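Just one protein chain is left out here, and the rest sit where they should.
Chain nomenclature is as follows: A and B, assigned in order of appearance, with residue numbering initiated at 1 for each chain independently.
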Amino acid sequence: MERRTITQLSAALRDGSVTSRGLTEDCLQRIERHNAVLNAFITVSRDEALAMADAADAVLASGGGGPLTGIPLAHKDIFCVRGGLTTCASRMLSNFVSPYDATVVENLAAAGVVTVGKTNMDEFAMGSSNETSYYGPVANPWDLERSPGGSSGGSAVAVAAGLVPAATGTDTGGSIRQPAALSGVTGFKPTYGRVSRYGMIAFASSLDQAGVLTLTAEDAALLIQAMAGFDARDSTCADAPVPDYTAALGESLVGKKVGVPREFFDDGLDPECAERIHDALAVLETLGATVQDVSLPNVGASVPTYYIVASAECSSNLSRFDGIRFGYRHAGADSLESQYKLTRKEGFGAEVKRRIMTGTYVLSAGYYDAYYLQAQKVRHLIADDFRRCFESVDIIAGPTTPTPAFGLGEKLDDPVQMYLNDIYTIGVNLAGLPGASVPCGFSEGLPVGLQLIGPAFGESTVLNFAHQYQQATDWHERSPELQAG
Amino acid sequence: MALSNRDVRYIAHLARLEVSDDEIADYVDKLSSIIALVAQLAETDTAGVVPMAHPLDMGQNPRPDAVTETDQRDLLQRNSGSVDHGFYRVPKVIE
Partner (left out) sequence: MAWEVVIGLEIHTQLATKSKIFSGASTAYGAEPNTQACLIDLGYPGVLPVLNRKVVRMAVLFGLAINAEIARRSVFARKNYFYPDLPKGYQISQLELPIVGKGAVKIFLDEGQEKTIGVTRAHMEEDAGKSVHDHFDGESGIDLNRAGTPLLEIVSEPDMRSAKEAVAYMKRIHQLVRYLGISDGNMQEGSFRCDANVSVRREGETALGTRTELKNLNSFRFVEKAINIEIERQIDVLEGGGKVIQETRLYDSDRNETRSMRSKEEANDYRYFPDPDLLPIELDEDFIESVRAELPELPDAKRARFVADYGLKAGDVEMLTSNREMADYFEAVAGTVKGDAKLAANWVIGELSGALNKDSIGIGDSRVSPRALAGLLERIRDQSISGKIAKEVFEAMWQGEGDADQIIESRGLRQISDAGALDKIVDEVLAAHPEQVEQYKAGKHKVLGFLVGQIMQATQGKANPAQVNTLLRNKLD
């Protein structure tokens, strides 16, 4: 199955061999053919997409536009899009029509993309398998019985299956990188604060960051270029200039230092995955980089730290869902208290409720010091570990996930088992650093991802390494066979 | 460290989540294992470590005092299932 990158499509649009309308129709058809099986999309906005495509074609015809003009794209259904449904894959927002656009949506629209629809995800971004969605699980196109990863599973699959060339995602503990690895695409999460969170429905405010799922690092650079920048509507958004990410892609890796954390190569890492990672590191060496051992001594505490901080923050962020001003409401409640309790019981799925309860517990009287405060301190230690590494290396590399894609339903009954999936990615969110996952081979026919982690505001470094790796390999060009649906 | 039924009911109440009798065992079980996971954190020595509330080492960036929002009541109230003469309606608030 042929999948074209943004770079390729942009060139084709420019030379007139395709139109945006044509590309968009193409995507819409593929979605129609395959979505019943993959369930990557929650909403497809045919009319709006075609209108945007026509507008893009007009811009291109007049000789204007940029590298993203006319490119079809999907948004993870966590980004508010004005006038359309934004569900966060939850019953709670299954009727929610957003009255405003997220900054990410605005920025990309201004760059000329054509929004084709909203992708499926784990409910409220809580999950690592895209099985907690109110709209049903997403299937991994490499093996339909397996999970594509989560929470940005829909976006990863939409790209992996060639339904769209790119999709936005969000990453709080690995939710872009992990599904990228399990679905065999490129996933990129910038530094915390690089992209505005305004309009991105909040899960864990100090960890959430918007990013992209694409076929190549080059494509990711183009998208991040348009998405990044200061936004006065987000107090946690960095007021730092946005460099030219595309310019940095071509830099040579000669003399650059790659740090490989020894803690990532533990018993939990599947041996075949470990081999793929070592192969990838060897490729980096052939490109001139040197690979050395580094240590992140506290990274083993990432998972418990994350689950305290993320649950605490989400338990508070989700309190606004009470059915009064928007969203699902249990009708006919006989008291205010039962309206709250039944609305929230019925509106939220099991994993979301568990995390709310966990967060409520760790913040409750008597437990704050032992859990939340302790977690904030360990977070500092973890961030310092990364900072120390970057004093001696330019980038950190390692596995994205401990195993390739696991079976749907396999880990649903054991939340802790599910949480341990994020073991390599979570520390990056705690430290607020930029990270990517690129395809680096297969294990038993399933994709394996190489994780690249940069220092704060080191997007250029991460994209550079990823791009150079992709110039020297072709794993990212392998596509799954789709059954005609 | 296992949670009791009472713990779970109390937390559910604080979080305004209805938990029925047949759900409680599952909650106790799953939440206990999650709490056991996060309780491991006590083993990390954090003496003298400053808590990190934020990855960014930035101060607040406040905005000037100006009215920038206009009345969008009609648009926004379309999202609510219970509006009456501009008010949001809820079952009676007991004070």
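To be clear about the criterion, a residue touches a chain if its C-beta (ideal position, glycine included) is under 8 Å from a C-beta of that chain, and two chains touch if they have at least 3 such contacts.
Everything numeric in this text was worked out from a predicted model, so none of it was measured.
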{"item": "Omitted chain - touching chains that are shown", "value": "A, B"}
{"item": "Residue in contact with the excluded chain [from A:Leu144, A:Ala248, A:Leu336 or A:Val416]", "value": "A:Leu336"}
{"item": "Of A:Thr69, A:Thr86, A:Gln178 or A:Thr216, the residue in touch with the unshown chain", "value": "A:Thr86"}
{"item": "Missing-partner contacts on subunit B, residue numbers", "value": "10, 13-14, 16, 53-54, 56, 58-69, 71-73, 76-77, 84-95"}
{"item": "Hidden partner chain, residues of subunit A it touches", "value": "79-80, 86, 88, 93, 96, 98-100, 102, 197-202, 204-206, 232-236, 312-313, 315-316, 318-322, 324-326, 336, 340, 360, 363-365, 368, 372"}
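We adopt the following convention: only the chains that are shown with their structure count from here on.
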{"item": "Separation of mean Cα positions, subunit B and subunit A [Å, integer]", "value": "23"}
{"item": "List of subunit B residues in touch with subunit A within their complex", "value": "3, 7-8, 11-12, 14-19, 27, 30-31, 33-42, 44, 46, 49-56, 58, 60-61, 63, 72, 75-76, 78-82, 88, 90-94"}
{"item": "Touch list for subunit A against partner subunit B, complex", "value": "96-97, 99, 192-193, 206, 232, 235-236, 238-239, 298, 301, 303-305, 307-308, 315, 319, 322-327, 329, 331, 333-342, 344-345, 348, 353-354, 356-358, 360-362, 364, 370-371, 373-381, 383, 414-416, 419, 430-433, 456"}
